[in-house]
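Report on the following structure.
Apart from one protein chain that is not included, each protein chain of the complex appears where it belongs.
The chains carry the letters A, B and C, assigned in the order they are written, with residues numbered from 1 in each.
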Amino acid sequence: MSDAARSIPMATPRRAGSAMTWLWVLGLVLAIALPWCFYDFAKARHSGFMISMFSQAGMMIIFALSYNMLMGQAGLLSFCHAVFFGFGGYVVIHALTGASNGSFPIPMELMPLAGGLAGLILAIIFGYMATKQRATAFAMITLGIGELMATAALMFQHFFGGEGGITSDRMIDRSLFGLSYAQSIEVYYLIVFWTMVSVIGMYFLTQTPLGRMANACRDNFERAQFVGYDPKIVRFIQFALSGLFAGMGGALYAIAYEIVTFDSMAGPLSANALLMAYIGGTTVFGGPILGAVLITVLQSGVSLLSNSWLVYVGVLFITMVTFVPEGLAGIIMAHGPIRKAGKLGKLAVPYVRILVPGFILVLGFVALVELVSFQTIGAAQGKKLVLFGNPIDIASNIPWAVAIGGLIIGGIWLRFESIVFGRVWDEITAELKRAEART
Amino acid sequence: MEIILVSLLNGLVYGMLLFMLASGLTLIFSMMGVLNFAHASIYMIGAYLAFEVSRWFGFLPALILAPILCGAIGAAIEIWGLRRVHHNGHIAELLFTFGLVFIVQRGVQMIWGMLPMPYRVPSYLDFPLFTLYGANFPAYRGFMLLISAGMLLAIWLLLKKTRVGLIIQAALTHPNMVSSLGHNVPMVFTGVFAGGCGLAGLAGVIGGNYLTTESSMADAMGPIVFVVVVFGGLGSLAGCFIASIIMGMIQTFAVVFDYTIADMFSPLFKVPEMDTLLGEILTVPMSRIGPLLPYALMILILLVRPRGLLGTRDT
Amino acid sequence: MSGQAVSLCDVRKNFGATEIIRGVTLNIAQGERHAIIGPNGAGKTTLFNLISGRFPITSGEIALNDTRIDTMPPHQINRMGLSRSFQITSIFHKLTVFENLRCGLLWSMGYRYSFWSPLWRQKALNEKAEFLMEDLNLASRANTPAGLLSYAEQRALEIGMTIAGGASVILLDEPTAGMSNTETDYAMDLIRRVTQGKTLLMVEHDMKVVFDLADTVTVLVYGQVIASGPPVTVRASRAVQEAYLGALEE
Partner (left out) sequence: MVRRLLSITTLALAASLGAACLGPAQAAEDTIKIGYVDPLSGAFAQQGDASLKHFAYLFERINAEGGALGKKFEIVPYDSKLQPAEALIALKSITDQNIPFIMHCAGSNVAAALIDGVSKHNARNPNNRVIYLNCGALASDLTNDQCDFWHFRFDANTGMRAETLVRSLPKTLQSVYLINQDYLFGQTLQKETKLYLAKLRPDIKIVGEELIPLGRVKDFSPYISKVKASGAQAMITGNWGPDLNLMMKTSVEAGLDLSYYTYLAHVVGGATSVGAMGENRLFTVTEFHPNVPSEQKSAAGEEFVAKWRASHDFDLFQMNNYALLKMLASAINKAGSTDAYKVALALEGQTVKDPMGHDYIMRKEDHQMLEPLYAAQFVKDVKYDSEKTGFGWKTVTAVEAADLAQPTTCKMKRPAS
């Protein structure tokens, strides 16, 4: 909604927009500075893990945003988005090999364009089929396409390399700036650059007649017909363009990992796009960015700590879907009017008050899950259960009692506090409404 | 001839297994519009519960208890989960079931461990029923056919002969109408979801020892069930049945008729042997792409007939 | 037939075995204000759906400015200069009022499926949308999502989107349904103002509106035209009174 508001220069003052602009600039600065926060001065080198994770986050941002071009902006539920991502990756892997042996002499910096083009072409082909239908029929066609392509990638060795995938070397010695791309930090900045370009590009698209009509077809495809538009063509172009960006994301994947396997085309990645976009918030342009970062951190970070991370992800999704359908960005946007009215301070104490029981509840839950999974799985793997820095003896009753107690007490307490919080929230919004009515 | 008859029988058994899973999803999907990705997870829970029950009380109690438990789980999911999510739209419901898939998978691993369960066909069903062209037809397969046919009959009777059935049938095709007629739609929804999960549970009981009871069994069954439901058409149990049988037959016969695209062209001209992508595509035998045919068929039917085989409304 | 804005020739429509439109022949001249009335279930909205291309016809011919349109999809008919409103408000609920109107304008201003021209730079487009908003008295609600408007405002927006594209033939399906008296007066005024010089075809239940706005009235009963002519004549017709007006005034 906010980006829609900003697109009407004469109707709204620019102030809201400029705050947004600053947020974007801040994001960019953060992206540039982030690797240096994890710089290991003792060994004078970067944290490869962190850079990998941030690089992954970068390509996932492109991927999730391009997915949201379908889901959030055009109301299309696709289950084959990874196909374009993966295909872009495969093409770039071949292009890298071609670039180093001279048959495809384009510099590294422009490789993402090759991936994007590949994604675009494939999306034109599949989009021609899928966009004939809408809603569930569209979703099911894409489900079929996704399955077909993932299996084809396993079956046809020449292009996809079967199970082992295709590898290449990114040190192709063709760069506009004379970079070798030996270090992942160089690749990271390449990713930051292309992520920025893609984000700007996709934002630009939302502000064009096509982008607007995609929204219109999402809200009411029949009405769109009666203002002269063919929703099928709107869907088709939107689908093709989202394939373009997904392909660019895939290209960055190929450059970062120098290998592309069928996994990058398969269902789980498509599902990931859906999760990232939804968790982040589909109604706000920047929402999927938050989702992409969060999910990447969960997958790469939390999975280091616990093999039960899938349970946490599952619980997170269920709570988000149940209680926060507008996603992370939706929540943040909900605070906008309160911030403008200068009443954010009033929420501080209620926030702290729900954070405490919330924390207890989560700790109880985490402890319980870890205890249970340790008992059946972890113990025999020779691990020692360490919860919150302390080794735990699972044979004794105390940790179990503490965990269950935390779960129950935290739950009841949180219920109580959330009612209190809701009251404060309602009061503030009611106040704002009254103030608005007066003006 | 021999191979065709045997394959027909095999295709029928497989189709019936698919139908057991898909019938529950057809009810849920057509009526509530919920893309229930957790349907196969319920099927897995059914298998694990059946193993646990049959260990203590025997197979027959499991056959009754496990589906009831699965139905209860389904009801709980609907009442405390889906109903709250419902007003956020179908994508929210879909994601909710996604979350469930993760939780169920790890949950099952946490409770029963990683190893497959020794859940076996009971000894009184473990004998050859008859011999066809020298190959035994196991009694358990006959039992599966019996159960699924019985299930088909029971659902049909329920839908055609009872008042509840009439409401459900009406809700399958015209969900909005039913609510405006003053029926308690949330109740009907809970009932249908529980019933669908119960059917999935039953499929788990039957399929768990026919196939293998392990924590990855849900993954393999997830998408194919959707294909059957969509291919058969929303709102049509008959369509779902026919689609299941078709899918069963296709997959069976794809293995038997082991041709490649190059073979098909061979009467016209000789396809040269090529070591390229095209050559690969032309020489993939049918049996290798057999499991993909359902997806291809689904895409085709959706392109020309978006309501599916016997569907009453567009997908 | 030439010179007619819209002409229908023996148009029929079946839904399954039942025939809803049973041979309608109707000619609407350029610039005419034509109202279609009839009891519930007479097929008025269905007739609109056939003309605007929402449903395919079973047999017969429909022409717009002497070009056959009965096989065209709705968006093509719209591009040829026929625009319609809906009985049940049909707008883009999540888009703002301003965006809704802009969407109504886009095709007619030649933007097509452009994904290279940013909307904020299109001065003519935005000015026209602003102007339209003033005209509809919705300027104060410019940034409100259409779904949050009041009913009357939504109806006004619906009319605004219908006329935004500059179509020469406007079909309005019960534009004043569910409105209070003052709202109806306002809506009539609005319709009269924005459809000046255009051909207007409307379905209406409110006889006050019909006799106030229309030059010609056609009465449709059970899918057939039983009378057509100037309001005074139609009002006087006995057949109409029996079939329709009598029943209505009970």
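Just so it is clear, a residue touches a chain if its C-beta (ideal position, glycine included) is under 8 Å from a C-beta of that chain, and two chains touch if they have at least 3 such contacts.
Everything numeric here is computed off the predicted structure, so don't read it as measured data.
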Legend entry - Displayed chains contacting the withheld chain: A, B
Legend entry - Residue of B:V255, B:A296 or B:L309 touching the missing chain in the full complex: B:V255
Inset, instruction - Kindly state which of the options A:P105, A:G164, A:G336 or A:G405 is in contact with the chain not pictured. - result: A:G164
Inset, instruction - Taking the full complex into account, find the residue in B:H183, B:R288 or B:R305 that is in contact with the omitted chain. - result: B:R288
Legend entry - Touch list for subunit B against the chain that is not drawn: 2-3, 6-7, 10-11, 13-14, 17, 105-106, 109, 114-118, 120, 128, 131, 134-138, 140-141, 211-212, 214-217, 219-221, 248, 251-253, 255-256, 287-288, 290-291
Inset, instruction - Can you list, in ascending order, the subunit A residues touching the missing chain? - result: 40, 43, 45, 47-53, 56, 151, 154-155, 162-165, 167, 169, 171, 182-184, 253, 257-259, 261-264, 297-300, 302-310, 312, 315-316, 319-320, 322-326, 328, 331, 334, 351, 354-355, 358-359, 361-363, 366, 370, 377, 380-384, 386-389, 391, 414, 417-419, 421-423, 425-426, 429
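Throughout what follows, only the chains that are shown with their structure count from here on.
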Inset, instruction - Using mean Cα positions as chain centres, tell me which chain lies farthest from subunit B. - result: C
Inset, instruction - Averaging only over C-alpha atoms, locate the centres of subunit B and subunit C and give their separation in whole Å. - result: 48
Legend entry - Averaged-CA centre spacing for the pair subunit B and subunit A, given as whole angstrom: 32
Legend entry - subunit A residues touching subunit C - in the complex, by the definition given at the top: 1, 4-5, 7-12, 204-205, 207-213, 215-216, 218-220, 222-230, 233-234, 237, 241, 283
Inset, instruction - Report the residues of subunit B in contact with subunit A in the complex, numbered from low to high. - result: 33, 35, 81, 84-85, 88-96, 98-103, 105-107, 109-114, 223, 226-227, 230, 234, 275-277, 280-281, 284, 288-289, 291-292, 295-296, 298-299, 302-303, 306, 314-315
Inset, instruction - Would you pull the subunit A residues touching subunit B in the complex into a rising list? - result: 71, 77, 129, 132-133, 135-137, 139-141, 143-145, 147-148, 151, 155-159, 267, 271, 274-275, 278, 308, 310-311, 313-318, 320-322, 325, 369, 372-373, 376-377
